[in-house]
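Of the protein chains in this complex, one is absent; all others appear in place.
Up next, subunit A:
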Amino acid sequence: MTEAARDQNPTGRPAEGDEPPLAAASTKEPMVVITGVNKHFGDLHVLRDIDLTVGRGEVVVVLGPSGSGKSTLCRTINRLEAYESGSITIDGKTLPDEGKALAQLRADVGMVFQSFNLFAHKTILENVTLGPMKVRKKSKAEAEAKARELLARVGVTTQADKYPAQLSGGQQQRVAIARSLAMEPKVMLFDEPTSALDPEMVNEVLDVMTSLARSGMTMIVVTHEMGFARRAADRVVFMADGEIVEVATPATFFTSPRSNRAKDFLGKILSH
């Protein structure tokens, strides 16, 4: 979806009656293409023949019960985990095996973790400038200017010289988002970014993510925040037991899921 199209349709959802393509986002130029990916942890088949194409600027929310392989899927996309068969391309390029080349390409894929994972010995500003300086070889002045701009964008301007432990969870997660954005990634992965937060801090993080989605960032988001899914997602992917069971628009998925496993899952999280 282009930025202009998004402006006309700020929910980011396709208009009513516009039945979406399912596994493939055929109307958009593909950004992430996952084809026939399989992965095992020992005997456990965690990813089974995963096919998923995410278009440029598209926002996909991944839902599913605990242990269904959502985190593993995110981690294989930026190769924190290896996979056995199939292929994953980012903007047409396959991530190579470990090594310098992988590190460079991995910088194009931002990742936001449940547990923030800020570098504890570095200030907030240093957390955000490290990647641009070391990987993108930007000057310190340039990296800091950009970092301050991003910190302002996620609303933690005044904390730049503090250490991560001095910030609230919500602030830390927003800094983690800024740290990823500083690399100017082509796609951002979010693995349950609000699950470790106190309830009153969830919205401040979701707001940043929503405005990021509106700005046209390609995003794959594992979350159980249905409000976010309704507001920002183009498609919802439902996983169970390592498989993609269902792909639909948020409106369709939340009101009339087709599979029994999805009905069962929604029943459980809605009754909460």
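Note that in this section contacts are C-beta pairs under 8 Å (C-beta built on N, C-alpha and C of every residue); 3 or more make two chains touch, one makes a residue touch a chain; residues count from 1.
Just so it is clear, contacts and distances are computed from a predicted model.
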item	value
Choices "CobQ/CobB/MinD/ParA nucleotide binding domain-containing protein", "Amino acid ABC transporter permease", "Putative DNA modification/repair radical SAM protein" or "Phenylacetate-CoA oxygenase subunit PaaI" - which one is the UniProt name of the chain not shown	"Amino acid ABC transporter permease"
Candidate in contact with the missing chain, chosen from A:Thr76, A:Ser180 or A:Thr223	A:Ser180
Contacting the left-out chain in the complete assembly, out of A:Val109, A:Val154 or A:Ile220	A:Val109
Residue among A:Ser139, A:Gln166, A:Ser195 or A:Ser211 that touches the chain left out of view	A:Gln166
Residues of subunit A in contact with the chain not shown	78, 80, 98, 100, 103-111, 113, 115-121, 130-131, 134-135, 163-166, 176, 179-180, 183
